[in-house]
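A single protein chain has been omitted from the complex, and every remaining protein chain is retained in its original position.
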Amino acid sequence: MTQAQATRHPRGASEPLLSVRDLRVTFQRQGDAAFKAVDGVSFDVRPGQTVGLVGESGCGKSVTSLAIMGLLPERGNTVEGKAVFDGEDLLTLSPSAMRDRRGAEIAMIFQDPLSSLNPVITIGRQVTEVMERHQGLSRKQATPKARDLLERVGIPDPKARLVNYPHQLSGGMRQRALIAMALACNPRLLIADEPTTALDVTIQAQILALLKELVVDTGTALVMITHDLGVVAGLCDEVNVLYGGKVVERGGRHGLFKRPRHPYTVGLLNSIPRLDAPLGEKLDPVPGSVADNLPWASACAFAPRCSQVVDACTSHTPEWEGDHVVGHRCFNPMGGTP
Amino acid sequence: MIRFVVRRLLQMCVVVLVLSMLVFAWLRSLPGGPVSAILGERQTPERRAALEAALGLDQPLPVQYLKFLERALQGNFGVSTKVLPGEDALQVFLDRLPATIELSFVAMVLAIALGIPLGYLAARRRGSVIDNGAVIFSLVGIAVPVFFTAFLLKYFFAVEWNLLPVSGRQSTGLDATRITGMFVLDGILTREWDAAWDAIKHLILPAVALATIPFAVIFRITRAAVLDVLDEDYVRTAEAKGLTTRVIRARHVLRNAMLPVVTTIGLQIGGLLAGAVLTETVFSFRGVGDALATAFRDKDYPVLQVLILAAAVIYVLVNLLVDIAYAVIDPRIRTR
Partner (left out) sequence: MSEDRDGRTPTPPDGGRARRPSYGQVRRDRIDALATAGTVDDEPGVSLIRSAWKRLRRNPIFLLGAAITLAFIVLAIISPWIAPWDVTARPLLDQVRPQTNPVPGPEPGHLLGGDDRGRDLFSRLLVGSRQTLIVGVFATLFGLAGGITLGTVAGAIGGWVDSLVMRIVDVMLSVPSLLLAFTIASLARSPSQWTLIVAIAVIQVPIFARLLRGSMLAQRGSDHVLAARSLGVRPRAIVFRHMLPNSLGPVIVQATLSLAVAIIDAAALSFLGLGNPDQRQPEWGQMLGLAQKYISEAPHLAFYPAGCIIVVALGFTLMGESLREALDPKTRR
């Protein structure tokens, strides 16, 4: 926590900027059974902090972020719980009040930069329209600011790029442009949904470095959604591991990597190839897939894929052991119960 | 942009050339061959022989084609045999053209003005009564033959309820000044308001009948395109920026959804001519379509020749316009 952030948020660093409590998202499509995509997720994000939501696809991490942003399609979804941002519950705000916050207070960066940019509108216009909307600037006033923003996110020759269309930019440049749009109104919270997945490895590193730098410079809080623990290790202060729509483990970056408690976290860590491992040592991936999940209502969803499974795992729901800073949800955690 | 247009124009020339070859091939395979095409089927053997020699039918096909092309470029297509016997075929076409332009224009404006907003509305309210109703209506609209739509309109509005004229382009006995040959426009230009109103009344039923097919198609394509675009990631990005609904719809959804719609409109303008053949026949609306119908039925080959070549040229021009419109909307084509 730097000095700058402490002054920006006079209530102090301990007061959460975003506080998600018992968030539940249920998909109900005609004729199909209801599906709980997010099943009681709670976490906090403090000003200036970077929080990771980690898990494999289908664990509910993207749905969580879309629910907070109010971007889930209206049809067929029910969202319950609370997402308190700066004293207001975002989930109960009117659509127009939510519109006023999106892009201004809370901004989002999406996964696939090409499809997330409008193909028939110039990059410049796509950046300025945010400022026109939230800062009351005219297009003319916003244009030099847009140029500065493009420069700040590391786009070379920003003036020329303003009149370019998305298809004329490279993948990395597009993602930088998306980041510029998200930062245009100095949001207090930035949600990044797998911002590097669609990019080449070298570009991934550049984008992550850029995000890290921007977060430090602006004091923006960041929610980083990823399936890649490598991203988390380099960026996040706090990590939430999601499985089957629930947080199964939480901890500080160092604690979690050094002493993971939940077998799923261990599995994720073991799935990363390590250069310092002896040659020929096999990777140890998590077996099975999310399709094998048991319902949380009467068991631990991860039980069928778990190496540490005990009797209780298939007959009872594991409760959260811990608080809003560190904890896990497991009957038989690694390292034994305290 | 200019280079783009020039390139397209050059391509169009090639297409027109290919089409002229097809028309030539069609002429050659007509019953009785090109002599009948020009003279009509009942002619004395002497005149036939004379014309065959004059046309150089003993010469190889490529030479014949070049001669055909030469005559076509000079506007010499022969004399109408059935539509307006004795009249120059090209003149018949030119006389009839304004009526069809007027009719097609009004029909297309109707189809676009109704099809796009309704398609958009149906997509926004997917699954609602409006949506389902409009979808069923457009399915039925495609299944109803256009000449029967025309017949129905004529029967109810003209015959049964006597609200609008049964047929023709203007009331008999009306003395109006003609400038362009488009009667509504003429009435406005000459400030002969009663003549303009009379022309409008004659135009309503044929235009509505002709508009049904392009309307149904434009509606369906707009609806599908808007549904596709609403699912796009960039619309979610626009939402995430907190833009107002109005801006998102106008700037992000509609503009992208218009891409396939513009192409469809171009395609439908070409299809309008086929519809005009049928509609103009039902309403005895003296336009190109009516002439085509008579020429097809009574085998007036000189007139058919002109009309088909002209249709090809018009169609190609319309496509050029569509391509340009497309390039204006879609930078991916322009800035390639």
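Letters A and B mark the chains in the order given here, with residues in each chain numbered from 1 onward.
In the analysis below, contacts are C-beta pairs under 8 Å (C-beta built on N, C-alpha and C of every residue); 3 or more make two chains touch, one makes a residue touch a chain.
Being a predicted model, the structure only gives us computed values, none of them experimental.
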item: Shown chains touched by the chain that is not drawn here; value: B
item: Hidden partner chain, touching residue among B:L273, B:A291 or B:V306; value: B:L273
item: Full-complex contact with the absent chain, from B:V6, B:A49, B:L66 or B:L139; value: B:L139
item: Absent chain, residues of chain B that touch it; value: 10-11, 14-15, 18, 26, 29-31, 139-140, 142-148, 151, 154-155, 159, 221, 259-260, 262-264, 267, 270-271, 273-275, 277-278, 281-282, 292-293, 296-297, 299, 304, 308, 311-312, 315, 319, 322-323, 326, 330, 332-333, 336
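Basically, only the chains that are shown with their structure count from here on.
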item: Distance between chain centroids, defined by C-alpha means - chain A, chain B (Å); value: 54
item: Interface residues, chain A side, partner chain B - complex; value: 69, 71, 98-104, 107-108, 110, 112, 115-122, 129-130, 133-134, 165, 167-168, 178, 181
item: Residue numbers on chain B that touch chain A, as the complex places them; value: 232-234, 236-244, 247, 251-252, 255-256, 259, 329-332, 335
